[in-house]
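Here is the structure we will look at.
One protein chain is absent from this view; the other protein chains keep their places.
Coming up: chain A.
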Amino acid sequence: MFDVRDMVNGQWLLVEEEAVNCIPPTSAKMLVEHYRRDFIERIVGHRLIIITNQDVDAVCTVKILTTLFKTEGIQYILLSCSGLTELKEKYDEYNSQSDRCLLVNCGGTIDVLDLLGNPPREKLFFILDYHRPLNILNYYNATGQVVIISVLESEENIPEIDEIFREEPPDSSEEEDDHDDDEALDANGMNERQRRKTERRAQRQLYTTWVKKREHLLFTYREHSYYSRPSALYGLEIAWGMSRDDMESVWSAIVSLTDSLVLGRLPRPKYSEYASTVNDHILRISNANQLPRDCLKIRFERDLFLFLYRHWSVYDSLKTTPYVVSTLKTWSQDGHRKLKQMLAHLGLPLSEVKQKYANMSLDLRRQLVEMFSSQVVVENYKLPDLVFGSFVAEIGFRPKFNALDVQLATLALLEEPDPNKTEEERFLLAVQGLDVRNFEKGGIEKAKGMMKQVNNQVQMMVEMKLVQEVGPFLFVQLTDSMIDFNYFKRPAGIPLLANFLQHAGIRAGKKGWRQSPWLIMIPYDQEYFVAVGVQPGAFEQADKNIFPEVFRCIKGKMGEDVVADWFDGWAILVKNQKRQVFADLLLALSE
């Protein structure tokens, strides 16, 4: 029941999960301890193939690392892929050109060497992935080909090596026809062979209990999926390790961190922790001198959690930011009135607030943060998180821009439903668009379109009562009207829509819905729809998601009708006709 993958020192290695286990690898843990020694020095002189996932964090990481590589003189080939099949395709196409490969935000959770067809010993793979849990075969790999660029956090609980790998004791049946020569009786009256037999039987029993324990251990390890530190922060540290960090790299890392916050990949306390480390970087680089006008200056300050408010009017922004919309229920007349009431309470005249931000009076602009963090807003209208610690950049005499807007613009550039651009082109455009000095407004306009679309969907869901309680789940089927103009087709942007739907749904529906997991079905194209599994309470704080495991079982049962290609396992493609089968299986598994 086991596949042979390699022979190391004459020993067999583990492949299948259900398979029998073997001698543990000699060089067990493959983590990068020293960025220069273990990573950079092993790529210098070779060309590097970079294969990335298509999400905002990958865009930022690529920006930082490619700037570093350019100054170090490391040649690289940049490829981006949206799923496992594309990863394999791209790898097969380009692997003859180099034997060093860097995987960004892909490949951490799967057995990389297996997927890529057991490449020869000289090929090294560096994985920089924020998906967790890490596949144990990547972590403990005997050939030493896979190196993970990460710092293990306490909650990861990777099982110890002897809990997973062990030598299988020889089969008792094998030695039946053993030598009959030593029939000499020993002190206990049993002959040599019988003693050996009992020994072997005892060993075998120990072994079977160990296998059961191992299965259970692996199951609990892989059950919950979550995200760890954004890869761009590691990118920044690598650049810092090579003394090549500068403000632009810090800004890219900030955008990635904001992305993790907005899309619910990181809980708020973690965000604050990482934000303060980034702030330390900023202080270090700007070294106390007053920076001249022309340089990029980044400040960590309290800012409004309103999407795109600097490029829109404050009123429009209030009406589209998911947090405000869901809490105040502004899709209804009542909610709308409440919003106006709040503005009146704060002393913001409606005429001012409806104007473009740049035309608002300077006094009001300066008071906005104070107003929105005041007691009135926090207590009466239940909006405690309207002000958060964010980063604002300014350069020259141009208007300031904050990380939230840049993140939304990058996301919009990545996910733009333009039929003329391939996904790779969009990825490269997003990387270019992140350039601080030439920040183009096009991304911002697209982000506005994206937010409007999200709000339309939520409005439709509430008005048409698209939420159905089925068993322990809450199903939401979004209408087909969005197929042609859909910003939310892939895991990079779906959480924005999904968390918003969940929050709004709970506010519009029953209180008890807070405890249920949600299943959102987004039309993808004529044949498929995207099934997205959302944990209860995901909109409030990033939680561990069990849906990847659940969907993996469903894929096992439904086979061809399900495409589970993406690196984020909580979203899969299901054939439109098999909707009912899918729902039934899901309910059956939840028992």
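Brief remarks on what is shown
Here is the rule we use: a residue touches a chain if its C-beta (ideal position, glycine included) is under 8 Å from a C-beta of that chain, and two chains touch if they have at least 3 such contacts; residues count from 1.
Here is the rule we use: contacts and distances are computed from a predicted model.
Set against the options "Vacuolar protein-sorting-associated protein 25", "Immediate early response 3-interacting protein 1", "Acyl carrier protein" or "DNA replication complex GINS protein PSF2", the UniProt name belonging to the omitted chain is "DNA replication complex GINS protein PSF2".
When the missing chain is restored to the complex, the residue among A:44, A:115 or A:291 that touches it is A:291. Contact with the omitted chain, checked across A:96, A:208, A:243 or A:580, is made by A:243. Note on the undisplayed chain: of the listed residues A:71, A:157 or A:341, the one touching it is A:71. In the full complex, chain A makes contact with the omitted chain through residues 70-71, 243-244, 246, 286, 289-295.
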